[in-house]
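Apart from one protein chain that is not included, each protein chain of the complex appears where it belongs.
Here is chain A:
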Amino acid sequence: MIPPSPSTPRPFITARIDKMLIALYEVARFVGRFFREVLLPPYEGREVIRQCYEVGVRSLPLISLTGFITGIVFTNQSRPSLAQFGATSWLPSLVSIALVRAIGPLVTALIAAGRVGSNIGAELSSMRVTEQIDAMEVSATKPFKFLVSTRVLATTFMIPVLTLYAISVGLLGAFLNVNSNEATSFRSFITEVFGTITFLDVFSSLAKSIVFGFTIGMVGCYQGYNSSKGTEGVGKAANAAVVTSMFLVFIEELFSLQIVNAIRSF
């Protein structure tokens, strides 16, 4: 069989598969480079702490508000269903399981994808556009280690912390709601909550928050670091950072659900 000449245009589908495989290879290389740079000295402790502050402390107001409102709304919306069976006393148990297992990690990750992911994507891509990353490269200052490794570590460390915080604030909202409606005392609310949630609930919630944090940081950095030149590239990178990381967070949530269910069935 005669091989096609180089000028022969590739069929549409083959070209798309080629493009997708190349993109996957690039992502794998980027992730591999992250682990190599993180493990090899010198370490960027100070910059990691600075980024942790940016990711964690600066997200607190938004996480507080959304966590608190989620707790109140979820409790309020669950009440009528339980009331039909005269089981409103189960509200603390129901809300705590929902907040710890799913809503807390998911809401935190989505808020972080919107706030932190877009910020990382826009910041790094504007540094790429204005040749600041090239300037770091040519002065041998290892921009990947300084810009990417530190940000991914910061999101990986801080999203679990923010998740725990969001769950706590959500539970506070839930308590205020059941307290005002069912006159449940704080002591009995806490007893109900901690009697329901298990170690596996908390552990799986934290484990997937770590994965969400890593994903948000990695996607934001990948989109920003590899953005195309021009102001259009900055917008695209910020947008792609949010959309891709939100999409991946939902996929990971599905996988983690299957894994935890499999563990529970043992």
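Assume a contact is a pair of C-beta atoms (placed from the backbone, for glycine too) under 8 Å apart; a residue touches a chain by one contact, two chains touch by 3 or more; residues count from 1.
Note that in this section contacts and distances are computed from a predicted model.
Trainee: Under which of the names "Alkyl hydroperoxide reductase subunit C/ Thiol specific antioxidant", "ABC transporter ATP-binding protein", "Membrane protein" or "Fe-S cluster assembly protein SufD" is the non-displayed chain listed in UniProt?
Mentor: "ABC transporter ATP-binding protein"
Trainee: Looking at the whole complex, which of A:Ile13, A:Ala140 or A:Leu254 touches the chain that is not displayed?
Mentor: A:Ala140
Trainee: From the list A:Gln132, A:Thr198 or A:Asn226, pick the residue that touches the absent chain.
Mentor: Going through A:Gln132, A:Thr198 or A:Asn226 one by one, A:Gln132 is the residue touching the chain not shown.
Trainee: What chain A residues would touch the chain not displayed?
Mentor: 42, 127, 130-132, 134-142, 146
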